[in-house]
Each structure stands twice: as structure tokens, then as C-alpha cells.
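Written below as C-alpha cells is the structure these notes are about.
Only one protein chain is missing from this complex, and each of the others stays in its spot.
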Amino acid sequence: MKTEFILQAVQAVNHAILAHESEIESLDREIGDGDHFINIKRGSRAIAEMRDELADLPPDMVLQRIGMKLLSTVGGASGPLLASFFLALAKTVKERGTATLPDKAAAFAAGVEAVKSRGKADIGEKTLLDVLIPVSQAFTRLAAEGVEGAALLNELKRVAEAGMLSTRDMIATKGRAAFLGERAVGHIDPGAKTCQLVIQTVCDLALH
Amino acid sequence: MKTEFILQAVQAVNHAILAHESEIESLDREIGDGDHFINIKRGSRAIAEMRDELADLPPDMVLQRIGMKLLSTVGGASGPLLASFFLALAKTVKERGTATLPDKAAAFAAGVEAVKSRGKADIGEKTLLDVLIPVSQAFTRLAAEGVEGAALLNELKRVAEAGMLSTRDMIATKGRAAFLGERAVGHIDPGAKTCQLVIQTVCDLALH
Amino acid sequence: MKKFINAVDDLLAESLAGFAAAHSDLVRLHLDPNYLRRSQKTQDKVAVISGGGSGHEPLHGGFVGYGMLDAACPGQVFTSPTPDQMLAAAEAMEAGRGVLFIVKNYAGDVMNFQMAAELLPFPNETVLVSDDVAVENSTHTAGRRGVAGTVIVERMVGSLAETGADLAACKALGDRVNRRTASMGVALTSCTVPAVGRPTFDLGENELEMGVGIHGEPGRRREPVRPADAIVADLVAAILDDLKPARGSEVLLLVNGFGGTPLMELYLLYNSAARLLHRQGLTISRSLVGNYTTSLDMAGASLTVCLLDEELRRHWDAPVHTPALRWGR
Partner (left out) sequence: MKKFINAVDDLLAESLAGFAAAHSDLVRLHLDPNYLRRSQKTQDKVAVISGGGSGHEPLHGGFVGYGMLDAACPGQVFTSPTPDQMLAAAEAMEAGRGVLFIVKNYAGDVMNFQMAAELLPFPNETVLVSDDVAVENSTHTAGRRGVAGTVIVERMVGSLAETGADLAACKALGDRVNRRTASMGVALTSCTVPAVGRPTFDLGENELEMGVGIHGEPGRRREPVRPADAIVADLVAAILDDLKPARGSEVLLLVNGFGGTPLMELYLLYNSAARLLHRQGLTISRSLVGNYTTSLDMAGASLTVCLLDEELRRHWDAPVHTPALRWGR
């Protein structure tokens, strides 16, 4: 993973988020407090604006800076979760690099573990983990099996989408939607939607 | 004027006011603060409920009690004005009786004078005085000319209606509508409407 | 209309009962005729009594207590109280030094207090509050309305009365504060009088009403919604045009919410107004921000500026202990 690619991904994600404003925003109005879109937009714009200061840094430092910036700009529940993901990602990238696909999968898995322990949550609780955990599992498995390129990326996109959709029928036990009990059923989790969108955008970028 | 007639008039006026709720209420919403109907309803109901305690009193005491009750129940601008009318009316009735039409006209005129001095207002200021003053003037003139019965009563009704309608094109200089300046033009004054309604109701009662 | 009520006709009585219960250490409620009074009567002072229609809470009941009012007479919603209330309150609180009525300048309030004053068996004076510069004054009209500046008059006169000053001095201070105080308001929505059940006026989704009073009377003009700074600039201009303060003057700035506007916006208005006043060379030495003279559930706010001097500042700062304003004890 090159700094160049990360920075391209940052710009692409920023555009993708802006393009999905009304969808994301309405999800958090339905089962949250309506600010999720604004939160991630604030973070995503702040990172996009760091382009120049990041351009000459190695990937692990870029990821670390992204994590810290998310931590101080996003706020809400998603801020520390996304920050934890990037900080753990950065640490693993620094330790073992990203030469091989299993290296990359391991770094992703470390990020997801950090999110799990920060949020004290797991799969099935109607959160962004319902996207992150299955994607991480698929990534690890496929990398071990040697699947790569379009096959890998398309499968990760498919898993992310399935995970995002799976939150629709769940009752939430973590996050704001937990206050709604049964009433959250039928609505997709906003954080899950954002993560799916980010994963899709990054995979699409890698596909080209 | 007999106590019997006053008490019948009280009931008739109470019904007439209730029957014109939406009309009166909307006038005060347009150029006032929306409470005029509630104020006069409260007063009119309170007087209607005094029927038993008033039945055996002479007319001047009945009118005096009505004035005091209006003073303590209506509130707003209309309360002290209507109370002043009845208290002055009662005083003049007590002093010179109501045997002749000029006596009655003089009592009415005394009531109107009390309203003028209480409100420091006169004709042309878009208030209930735009009904009361012309009616009083017509009453005095016609009584002096010996006009009586249906001719008198129908003329008083006509003058009351003309006075009420005349407030439509006025700029108010007294009362809440004065705060509106030009914007009050085109709207009938609520107090004028109420007075016209009361005069019409009492005249109709006397006609039968 | 959605409100927390049981029956419209009981709203006032139940609300007064709740108020008296929540502040039983400070105030006592007398019913029929209705008035709120200090629980402890103070001897040898002018009894300062105010009142007016309900729906402006905390005005006036919230200002009954040490250093402010001795009693307050609440009328029905937006309807002035009746003379029997003022008479009963004065009877209860007069303490040998006479009675000062503080009355907002509305025809109804003025006439009802006047009739009470005529019937009152004690020496009495009346201070008419008329701080609303949205209303053009002229010798032919009943003059300007009393709005949020009333709080400042009640506070300063209440402080002076507490020192044992006589009736004439209290009246003179009240008139002086009134002359040095100017206000103007703006509404983003109408209010809804409970007994009426629908908004007093209709404002479009992109309209505001400049120069509203505190009873849902429409203002002098309707405008498209504008940025807060532009609205505040108009309000401040009208106020300063009236007060004509010398550069370097010291002022009190009150940003008053009408009931439906959150504190966050009121502080934004304060920020905007304070910047303008500074630019005019004025020093804001005292401030008050919050819902003090409301108009039921109306969204909107008013700005009030009071030109201070050493004496007025002292009366503002003196200890006050009421349900809605408290400091120094």
C-alpha cells in the first residue's frame, strides 16, 4: 500500500460521502440523532485537506495521522471508532508492512479488533461492525487462499453490502439505536452504511 | 327600563356573543392579541349566572352589580371600559330614573362619557367608541325629536352597524391595534364589533 | 395546538399552584382574587406591586421576592388583571409607606391599574414602562408598549425600595430607568393562546416579523428571514436611535427569549449585539441572557439596552432573591 494510493482513496471517499448525503443523513435521523453524516463529512473533509502535509510521509505515518485527525474532528460514537481503526491499522502496517495480501488482511483485522474493543461490541448488534467483521474475515480467508485482484475486491464489496443490509432486521444493543428497541427494526444502521460505502469506494479505486 | 328586561337582555346578549365566537375571535387575532372573545365571554357568562341574585333588585342596582362584575371578570382593555359604562349608566338611572326616552338616552350618554374618559379616546380612533358615540348621539337626538318604538330601535341598529363598519378603514391610535399602524387598515375593530352586536341584540329584544 | 394542559380553563390556576409549590420558600399564592406575594412581608418599605396578563413567565410572578416585587397580579393569558386583584395584593402588602405599581403600557393594564389606584386607600404611584421602540410614539397615541425592559425597572426599583426609600423616590427611579431603557423584538413564529387553540398570526416558513410585542400582536413589518447579524443590526439601530447614548457610555444588555428559542441562539444574538455595541463605543458592563419576558411558545427574541450610571448599576447589583433572578444571597 502506497501513500499515493491512500491519498487517492481519501479523495475518492470524500466524494463518495458527499454524494450520499441524503441517504446517510436520513438513516441517522430515523434511528439515531441525525448527525452521523455531518460527523463523517467533517472528518472526511479534514483528512482530504491534509493532502499536502501527508504526501511525503510513509504509509504507516499517513494512517496514523489520519487516525489522529479523525479522533479530533469527528466526535460522536463514530469518531473514536474510526480513529481506533486507523491507529491500529497504522501500528500493524508499521510493524509488518503491507508487502503481501495476508499482511494487508492482518492490518485490516487489527483495525477491526481495535474497533471491537473500543466499542465493546461484536457482530449482530446493528453497528458498523456488522460490515467490518465479515469483511475482515473474508479478507483474511481469501488472502490465505491466494485470491487476489478483481476476484478479491469484488467479493469484499459483496460481503460489505451483505453486512450492511443485514443490519436492517436487527435490534440494536449498542449505540443510539439501542434506545429504540423493536422500533429500530427495518432500518439500516448509518455507521454500517458509511463503512460499506468506504469499502466499496476503496475497492473500486483499487480495481482501476 | 325594568329589571326583568335587563335580565332578558343579559341572556340574549350572552347567546349572541357565543354565536359569534369565530367572527369576534378572528378580529382580535388579526389586529389585537386574540383574547377579546374570551374576555367578553367570561364577563357575559358571569353576568348571566347572576340572574337569581339580581332578580329582586331595582334596575340601577342591577346595572351597578353588572358593572362591578364586569370589572372583576373581563380584564384587558374592554373590562374597565365596559365596567365604566355600566357604573355610569347605573348612577344616572338612579339619579333621574328611566321614565322617559330622553332619560334613557341621557343614561346611555353618561355611560359613553365614562368610557371616553376612562380610555382617553374619542371617535375616529378605531375602538368601540366608534359605535358607542354615534349611537349615543343618535339616541339623544331621536329621543328629543320624539321618535320611538321600531323607528328608533331600527335607526340605532343602523347607526351601530355603520359605526362598526367605519372602523375598518381607520388607523388605530388607541388600544393594541395602534401598534400596527397602517397594517390595521382593512380590519374591523373587535371591541366595536362586540358593542354593535350587543346594541343590535338589545334592540331586537325590545322590538319584540 | 399541543401543550401540556389538562383543561384550558384550568391552565392558569394549575400553573400558579405549581409555581407557588415549587417556590414555597419565597412566595405564597392567594386565590380569588389571584395574586402572588412574598411569603414574608417586609415592614417599613414601599410595597412594589406589578402584574399583567399571564403567558409572559417568569414575568411577573418569578420576580416576587427580596430586592424586587412584593406582589404580582397575574391576569388570564395575555389579559390584564382586574382591579380587585391589585386591591387585594396592596391590602396584603402595604407596610406603611404606600404602594408603587409597575405597569406595562397597554391600554388594558393601564386602565385596570388606574381603577385600582382610584379605589386604593393608601398613597400610591404608578410607573408606566414603555421601552418598546418598535412602536412609534406620538402625542396622539397611547404611546409605546412595555416589554422586556420591565424586568430592569422591577429590579432597580425593587432594590431601592428595599433600602427604605420613600414612594416619591421609588417612582422617580422607575421613571428614570424607563427613560434610559429601550427594547425591540423579532418573532420567527407566532404564539398560540391556549384558549384560542391556533397561532395568533401565520408566518411563512421563510418569514419573520420585526417589531413584535409580547402578546402575539403582529409587528410593524414582515420580512424574509435574514442572517442573525442583519436582524440584530436593525434592532440595535432602532434602540440606539432612541437612546442616543454618548460614546463611552456604560450599558446593560438584555437578550430576552420569547419562550420557544433555545439558549444557544440567544447567546449567538448576544454575540452579535455585543459586537455592534462595542463598535459604537459602548461598554457592556452588565448582561442578562435568557427567557425573562416571554410570549408563551413564540420563537423569537428581543434586545434591551439600559443606559447605566453608578446608581443604576448599584441597584442592578444589589442582592436579589426571587424564583427567576437571584444573586448576592
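Should a chain be cited, it is by its letter among A, B and C, assigned in written order, with residues numbered from 1 in that chain.
Just so we're on the same page, contacts are C-beta pairs under 8 Å (C-beta built on N, C-alpha and C of every residue); 3 or more make two chains touch, one makes a residue touch a chain.
These figures come from a predicted structure and were not determined experimentally.
Engineer: Report, in label order, the displayed chains that the undisplayed chain touches.
Structural biologist: Taking every chain of the complex into account, the missing one touches A, C.
Engineer: Tell me which residue among C:Lys41, C:Arg222 or C:Arg326 touches the hidden chain in the full complex.
Structural biologist: In the complete complex, the chain left out is touched by residue C:Arg326.
Engineer: Which of C:Glu14, C:Glu136, C:Asp202 or C:Asp241 sits in contact with the chain that's absent?
Structural biologist: C:Glu14
Engineer: Over the whole complex, note the residues of chain A touching the chain we left out.
Structural biologist: Residues of chain A in contact with the hidden chain: 25, 29, 31-35, 38-39, 42, 71-81, 83, 118-120, 173-176, 178-181, 183.
Engineer: On chain C, where is the contact patch with the chain that was removed from view?
Structural biologist: Chain C touches the missing chain through residues 2-7, 11, 14-19, 21-23, 54-55, 57-58, 62, 188-189, 205-206, 208, 225, 227-229, 231, 255, 259-272, 274, 284, 287, 289, 291, 294, 296-297, 299, 301, 326-329.
As a convention for this text, only the chains that are shown with their structure count from here on.
Engineer: Looking at which chains touch which, would you call it a line, ring, star, complete or other?
Structural biologist: If you draw each chain as a dot and join those that touch, the picture is no line, ring, star or complete graph.
Engineer: In chain B, which residues are in touch with two or more of the other chains?
Structural biologist: Residues: none.
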